[in-house]
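Apart from one protein chain that is not included, each protein chain of the complex appears where it belongs.
Which chain is which? They are A and B, in the order written, and residues in each are numbered from 1.
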Amino acid sequence: MASEMPALDLPRALEAILMVVDEPQSVVGLASAVERPVKEVQAAIAALVADYDGEARADGTPGVRRGFELREVGGGWRIYVRGEFDDIVRDFVHTQSPAKLSQAALETLAVIAYKQPISRGAIASIRAVNVDSVVRTLLGRGLITEAYTDSETGAIHYETTELLLTQLGINSLDELPKISPLLDDGRDGFDDVR
Amino acid sequence: MASEMPALDLPRALEAILMVVDEPQSVVGLASAVERPVKEVQAAIAALVADYDGEARADGTPGVRRGFELREVGGGWRIYVRGEFDDIVRDFVHTQSPAKLSQAALETLAVIAYKQPISRGAIASIRAVNVDSVVRTLLGRGLITEAYTDSETGAIHYETTELLLTQLGINSLDELPKISPLLDDGRDGFDDVR
Partner (left out) sequence: MARSPEPAATIEADAAPTGFRVTLDDFDGPFDLLLSLITKRELDITEVSLSVVTDEFLAYLRAMEQDGSIDALDQASEFLVVAVTLLDLKIASLLPQGELVDAEDVALLEARDLLFARLLQYRAFKEVSAWFSRRIDEESTRHTRSVRLEDQYRVQTPELVWTLSVDDFAALALLAFTPKEVPVVGLDHLHAPLVSIREQAAHVVAMLRQGEPVTFRQLIAGATEKGVIVARFLALLELYRHAAVGFEQLEPLGELTVRWTAENWTDENLVNLGADYGQ
């Protein structure tokens, strides 16, 4: 394919697409849009990131550190205003900053993030409180979603969404801070505690 | 003010703003945002245009012709996809917007139709999922539109358009079948959900 379209300037095509998207774009999705191998697209994205960050070009020409940057967040790539200009752009964007999550909601979110997929009952047994309304809040905010319903117990299991990753500014769950392996295998000891 | 903020890199600040704004921005508006004289802003914009067009820098360094460009439209400046990438962007947009609305989009549309004007947060609490991207799709399809922005919360409220009536084959919203009593007082049940 590449030989048929020798003229396509990949980094430029990608930045054109990135101008119209309103969600993080996966490398695979971008690759299929430009009909190029994933590897090439990956390299082009890396080049764009360096370009916007003002790194010198291959030929040594000094770069320009742009007022925007390309970030990998929530499973894909997206153009962001560079952090130091966030104050300046704030007045131009009517962001509805959502109400802050309560401490209880944050802790419940943490439990779900680390133990997903997890049922409400299992969350409640860890949090020692009724978590129904908190779970509804998290669902409504799109931070968690229903993963599956246990066919035997009918218990809905929840998992976190890509929106959570976006709101945390991370690209995958692997970037969550380690809290310890205990949360995997220590479970059995607690199951009977309610 | 300029003397207090000697560090502000004007072209970078402007491109940060231009990356996030939806409407073309007047030079005067931009100048007041960055607290710089209109003349300076004009010069900086001209420099940005040349920069994105890939003209050589003042020192002779060759530039990069970007996949986007800065254009003056309707008395203001906005970043657009550069013309030669129209095809690729169009293909991309095509694959992103299937001809049929998803079940989630249809249900969200139904919620808006019966509860308009309604904010995104309120929709989310009824649907118990994040509806941001669905709302964008409906906006893009012209089935809903922004009714007003709550001056206190800044929350945008949405309402359905004539296009929806046309699609449904009715003349006014009054012709929507009643689905009460769920609706009359149904709200109270959702109030605690955010």
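Keep in mind that, in the parts below, a residue touches a chain if its C-beta (ideal position, glycine included) is under 8 Å from a C-beta of that chain, and two chains touch if they have at least 3 such contacts.
Nothing here was measured: the structure is a model prediction, and the numbers come from that model.
Residue in contact with the omitted chain (choice from A:Ala13, A:Ala44, A:Val64 or A:Val89): A:Val89. If you put the hidden chain back, the residue from A:Leu10, A:Val27 or A:Val81 that touches it is A:Val81. Contact between subunit B and the absent chain runs through residues 19-22, 80-81, 86, 89-90, 93-94, 97-101, 106-108, 110-111, 113-114, 126-128, 139-141, 167-170, 175-177, 179, 182-183, 186, 189-190. Contact residues of subunit A toward the unshown chain are 18-20, 22, 68, 78-81, 83, 86, 89-90, 93, 95, 97, 101-111, 113-116, 120-121, 124, 126-131, 134, 153-156, 166-170, 173-174, 176-186, 188-190, 192-194.
Everything that follows uses one rule, which is that only the chains that are shown with their structure count from here on.
One simple way to say how far apart two chains are is to compare their mean CA positions; for subunit A and subunit B this gives 21 Å. In the complex of the two chains, the subunit B residues touching subunit A come out as 9, 11-17, 19-21, 25, 33-34, 51, 61-62, 64-68, 79-82, 85, 88-89, 91-93, 95, 120-121, 124-125, 127-133, 136, 149, 153-156, 192-194.
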